[in-house]
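Apart from one protein chain that is not included, each protein chain of the complex appears where it belongs.
On to chain A.
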Amino acid sequence: MMSTAAAASPVKAVTRSRLFWPAVVLAVLLAANLAFTPDFFAVRLQGGHLYGSLIDILHFGAPLILVSLGMTLVIATGGIDLSVGSTVAISGALACLHISESTDPGSLATVLTAAGIALGTALLLGAVNGLLVAKVGVQPIIATLILMVAGRGVAQLITDGQIITVTSDPYKLIGGGYWLTMPFAILLSALVVLATVLLTRSTALGLLLESVGGNPVASRLVGIRAMRLVALVYVFSALCAALAGLMVSSNVSAADGNNAGLWIELDAILAVVLGGTSLNGGRFSIGGTVLGALIIQTLSTTVYTIGIPPETTLVFKAFVVIVVCLIQSPAFRAKLAARGARARRTARPHAAAPTTNREVGA
C-alpha cells in the first residue's frame, strides 16, 4: 500500500505551496506588461538612485503592503478592520499639522515627534477597536465601521477641511526619499514585513492567532487568552496603517483628510485574500499577503502602462480580480480539469467502458 503520496513528487510540493498561485498570477501580470512595454523589467541607476517600473511598483505599493500586513493578522483571528483607511488619513493629518505648526519644520526632532504623535494616536484608535471587538463583543465589521466613518471626519477636523502642505526634508524621506539607492519606503516596508514575520513565527503568536481564528471555542477551552491577543492585532493593524499614513502624506508633502487612504481597506482585504488567507480566520500567510498587495499595485501600474481609459479602469480591475480569484480556487481548478478530462473522453468514445449488469445472488 502506497501510503506516502505526498512525498512522491517535488513538483507537486511546489504547486501545493500556498504561495504558488499568487506568485504565478504576479508573474503573469508582470509578463503581460512586458508585451506592452519592452523595457518594463529594466532597472537603471541614475544619480545614485534606482529607477524602473519594478521599483515603482514596490515604492507605490509600500503603503498597501503595510496596511495589508496588519489586516492579515486581524483576518487570521476571524475579524476584519475597516478603519485602516481613516487611520491612514488621521495619521498623515496629525503629523503634517505638527510639522506645519512647528517653528523648525526641517529638524529631525520635529519629524520624530510628529511620527510619535501619529503612531501614539493610532495605538489609541487600535486599542478602541480591540476593546470593542474583544471585550465588548461587537462584531468586528461594525466595531471598525464606526471608526471608518467617524475617522474621516476626525481627519478633516484636524486639517480644518484644508489640505495641509509641509516642507520638511526629513519628513519627505519617509515616503518620497532615497536611502542606499533605494526608495526609503521600500526599505521601511521590508523592515516591517520582516519584523512581523519574526514576531509571529519565532514566537508562538502566529500559532495562537491561528488557533483563535480557526476555532475560538476550542481556543478558550485550551486556555488561550484570546481577548488579549485579539485586542493586540487591532492595535498592530492601526500602527501599520499609521505608518502607511506617514508614507502617503510624506510622498506628496501634504495631508488630505478627504482622500488619503481612501478605500485602502478594501484593497488591503483583497490583498490578504489573494495571498491565500481565508476570511474565515485561521491559517495566515504574510508572504502571500505581500504577493497579494504587489498584484494589486502591479494591476494599477498596468492600467496606466497599457493605456486603459480612466473611466473603464475599475471595470478592468474588477475583471482581473475575478479571474485571479477563480484561478486560485481549488474547486474551480478541479472543475476545469474535470471538464477537460470529459472533453478528452468524448473525443474517444470507445474509452468509456460499457456497464455490465451482473446478476448476483443475494
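Observations on the model:
Operating definition for what follows: a residue touches a chain if its C-beta (ideal position, glycine included) is under 8 Å from a C-beta of that chain, and two chains touch if they have at least 3 such contacts; residues count from 1.
Everything that follows uses one rule, which is that contacts and distances are computed from a predicted model.
Its record in UniProt calls the unshown chain "Sugar ABC transporter ATP-binding protein", which is the match among "Ribose transport system permease protein", "ATP synthase subunit a", "Sugar ABC transporter ATP-binding protein" or "NADH-quinone oxidoreductase subunit M". Here the missing chain is touched by one residue of A:35, A:221 or A:343, and it is A:221.
Residues 1-7, 16, 202-205, 207-208, 210-211, 214-215, 217-225, 229, 282-283, 334, 338, 353, 355, 357, 359-362 are the ones on chain A that touch the missing chain.
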